[in-house]
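In this view, the complex is presented without one of its protein chains, the others remaining in place.
Then we have subunit A:
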């Protein structure tokens, strides 16, 4: 049992570090982890769930706006991407935030093709992050179910 816990903890540690090293997460995710405690043990999972709901809604708004060929409301796209940039920054979603900056630039210069391309990338990126964080939370659950403690990972 101890060996299993140690293995899971090592896996968790390595996976967490890889998410930072590959640029999926930044320091702000670490700040969120600091806020999690016994009173709210699922705080991080709850906040990132809100974030992914935000992603779906805002990406859908932007896709709809960009679909109005010849009559694209770049102001609407701009305000949606500003919102998404804000919430991605708040949860430490580094790659998503970076793509939002690029998308905002395309929007400001009314570069339609650039906006469409970039929005597709944002869509792919948030879904990738969602899958990776789900794997991370699953590992946490496995550790707890095996009777172990989730290790603190220093980045």
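Throughout what follows, contacts are C-beta pairs under 8 Å (C-beta built on N, C-alpha and C of every residue); 3 or more make two chains touch, one makes a residue touch a chain; residues count from 1.
Basically, contacts and distances are computed from a predicted model.
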### Message
Since a chain is absent, check the UniProt entry for it and pick the matching name: "Myotubularin phosphatase domain-containing protein", "Trifunctional enzyme subunit beta, mitochondrial", "Aspartate aminotransferase" or "Two-component response regulator ARR22-like".
### Response
"Two-component response regulator ARR22-like"
### Summary
Full-complex touch with the removed chain, picking from A:35, A:124 or A:155, is A:35
### Residue in contact with the excluded chain [from A:54, A:125 or A:140]
A:54
### Query
Which one touches the absent chain: A:90, A:111 or A:142?
A:90
### Task
Using the touch rule from the top, list residues of subunit A that touch the missing partner.
28, 31-32, 34-35, 37, 40, 43, 46-47, 50-51, 53-54, 79, 82-83, 85-87, 89-92
